[in-house]
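Excluded from the complex is one protein chain; the other protein chains are retained at their positions.
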């Protein structure tokens, strides 16, 4: 259930981001919403040798993702107002996907390092695919705290598993940590460090 | 046999499109021709867990795709004249790939929604990969009727299968529907709907 909410939030957010960046028809908007929502899980399942992708097999994910894209297409020019809500939903999707991605890797017997990496990829992969398709440098590579909270959330849930403290509490706690870091980063405009010797950001 | 013609048409068309968009050497032209021709089938086989990709295992596909790219490299500056022919071949490739992609999904036991999506991906995937590599916003996302005929053709063949009317007639009919919609779209410059509230297309 939470997973479907995350999928919907990512589809809505992804389609809106794409709409702002470039000119798209209805096929493009819905496709980019679906890619944002389902791309991270697809890359995850390639790395975990868990093909066909779980989100592709379950029609509910496909329907929810397509629905999010369609709503963005129909109401995109009104949704600017609720930007804050979109940010919150996006952070929720990121947290959920990072935690569930890492747990899936643990369940399939992968090591802690692999689980953390796969968790982060699940969280940021869909948005990265979208950015490549609309010719943006993926925001995860260049600005804001986006990969960092995903890595932290995945690390927390993997650590809990290593320490035999696995369970709903650990998963929700890890997602909450990821969510909190992401929202603090958005609010205070925090960035990950830039290379030494480079001038301060101007844009 | 028809599949090989589609592969050749896609390789030729893909390499020509790449040549027009950016500066490429012989390796680049042939590579982009092969990616256009074989990329959709590769993505399809990832989604269907049918790796290694069928087009990669069969040397005839590799040879035909490389040959199409080579011909585009050698004769690209003459081929502008037969643009109409290229459009027809490309529409034929799209129709064929959408129908065979959807049928492969049905054969492997996937549901109707999955089969339609995979059919469309098979048709448009190769061109999308090419456009990403030459830094274009994939045309499937932004202009003309390209994904729509692929979706319709895949839907027709999947519906025929659901209704127990599967066979060569259904496959050829579905491909013909896709082909007709695509060619009508090219001829009358039809576009999929753009988001409401947006001004009419100017470019």
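Odds and ends about this structure:
By written order: A and B. Residues from 1 in each chain.
Just so we're on the same page, contacts are C-beta pairs under 8 Å (C-beta built on N, C-alpha and C of every residue); 3 or more make two chains touch, one makes a residue touch a chain.
Owing to the predicted nature of the structure, the values given are computational and were not obtained by experimental measurement.
Among A:38, A:65, A:140 or A:160, only A:140 touches the chain left out of the display. Interface note: of B:19, B:118 or B:157, the residue touching the hidden chain in the full complex is B:19. Although one chain is not displayed, chain B still touches it through residues 19, 22-29, 31-32, 42, 46, 51-53, 56-57, 59, 62, 73-74, 76-77, 132-135.
Annotation for chain A: contacts to the undisplayed chain at residues 46-49, 51, 110-111, 113-114, 117, 128, 132, 135-138, 140-143, 146-148, 191-198, 201.
In this text, only the chains that are shown with their structure count from here on.
For the pair chain A and chain B, the distance between mean C-alpha positions equals 29 Å.
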